[in-house]
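The structure under discussion is supplied below as structure tokens; questions concerning it will follow.
For this depiction, one protein chain was excluded, whereas all remaining protein chains were kept in their positions.
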Amino acid sequence: MPLLIAFDLLDRQIVDRNDVPVGKVDDVELSDDGRYVTALLTGQRALGARFGGLLGRWITDTATRLDIDRLGPRRIEYDMVARVDSAVHLSVRRELLMPPALEAWLDEHVIGRIPGASDAG
Amino acid sequence: MMRAAGWAATGLVAVALAWGGAGYLATKPVDFHDYRVAAVGAAQSAYDALATASLTGGALLAGRVTQPYADTMLDDARSALAGAAKQFTDVAPPDDRTEAMRDRLGPLLVRANAVLPGRSSDLTRGALDAIRPVQAGLDRFIEDDK
Amino acid sequence: MRASDLLGERAVDGSGRDLGRIVDLVCETDADGRPELVAVLAVRGPWGRLLGYEREQVRGPWIVETLARWILRRQMTTVPWRSLRWGS
Partner (left out) sequence: MKRLLAVTLGILTAIGGFVDIGDIVSTSEAGSRFGLAHTWVLVVGIIGICVYAEMSGRVTAVSTRPVFDLIRERLGPRVALMNLLGSYLITLLTLAAEIGGVALALQLLSGAPYLLWAPVVAIVLWLVLWRVKFETLERAFGLAGLALVVLVLAIFRLHPDVASLRTQATTFRPPRGENWPTYSFMAIALFASAMTPYEVFFFSSGGVEERWTPRELTISRVNVFLGFPLGGLLAFGFLATSAIVFQPIGLDVSSLGQAALPAGMAFGTVGLGLVILGVFAATFGAAMETSLSAGYTVAQYFGWSWGKLLRPRQAARFHIVVLVSILLAVAALLTTIDPIQLTEYMLIFSAIVLPLTYLPILVIANDRGYLGEKVNGPFANALGLIYLVIIVTAAVAAVPIMIFTGMGG
């Protein structure tokens, strides 16, 4: 069955092999000649670019400011996609991917410092 | 681009209309209808405060509610009554008919304030009996002017 | 290039006829297992996504489906990748 990029991929939840959320498919990267799908892009920078206008610029700017290491939106190689159903399932664990800048920062500076942050609920 | 401009124009017009409407309502002089609504509202709030105090008092004397509960209820009733009095005195009567309304309701509110007990320890049979005629007066005012 | 660069752009066929805006890109797995773009869906008129009714599996409620499919039939075209010309 054919895959529809806007319908089947865009805005769908990406989960790792243990079903832990990784991010949304905020955009899809195509090869330079536009023939092949090469990667999924996730993160507010990719999302803001899709919004356009003032709101989009604001989202992108905020996300850029939080991205201290200037890594750009997170790229997930399309090779890592195991299957697509109600979510996009990856064949790897979340820990193997680069953590989102905001999550890493909050974990290190706020949440990780509160007692009990490492206990499962 | 055109669509964005269209939306912006629609938005501006809506804001301007809402602003103008709100401005008109805020500056419109008080007429008979406005005054009656304010007066009946104040009377209803005062009536509610007295009725609450009298129901609570009855229940407290029968040992059916606790003292902290009764105190809270009386606090609420007092602040509701104060709010009603302020709502009433904030509007000046525009004509003779409304002046007559003011002269009837004003004394009732003063009496309500005098008979409403301040603490649960003041809720005696006598205090409850004193509330009843004021409550009836407010009720009559509401019925007559509604 | 990103998918969002193409989505929303105008598409024009060989004879220069306007096909509307691109609302979706169709992929199929090629011989090497890579997802290859084979066609685009273009829609005339103001509709973007139609809640998924462009796909067969989305059905009912009857009245919503009928309405969505009616709009789709009139306004949606599938254009093979090869025969695409890009409008401005």
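The letters A, B and C name the chains in turn, as written, and every chain counts its residues from 1.
Assume contacts are C-beta pairs under 8 Å (C-beta built on N, C-alpha and C of every residue); 3 or more make two chains touch, one makes a residue touch a chain.
Remember, predicted model here, so these are calculated numbers, not experimental data.
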Chains in view touching the one left out: A, B, C
Of B:T10, B:T66 or B:T89, the residue in touch with the unshown chain: B:T66
Sites on chain C contacted by the missing partner chain, in the whole complex: 48-49, 51-52, 55, 57-65
Chain A residues that touch the omitted chain in the full complex: 11-14, 19-24, 26, 42, 44, 47, 50-51, 85-87, 94, 100, 102-103, 106-107, 110-112, 114, 116-121
Contact set of chain B toward the excluded chain (per top definition): 41, 44, 47-48, 51-52, 55-56, 59, 63-69, 71-73, 76, 80, 139, 142, 146
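FYI, only the chains that are shown with their structure count from here on.
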Chain centre separation in whole Å, for chain C relative to chain A (CA means): 25
Computed distance of Cα centres, chain C from chain B, in Å: 61
Centroid distance [mean C-alpha coordinates] between chain B and chain A, Å: 55
Chain A, residues touching no fewer than two other chains: none
Sites on chain B at which at least two other chains make contact: none
In the complex with chain A, residue positions of chain C that touch it: 1-4, 6-7, 23-28, 34-38, 41, 49, 52, 54-55, 81
Contact set on chain A toward chain C in their complex: 2-7, 9-10, 27-32, 34-37, 41, 46, 49-50, 78
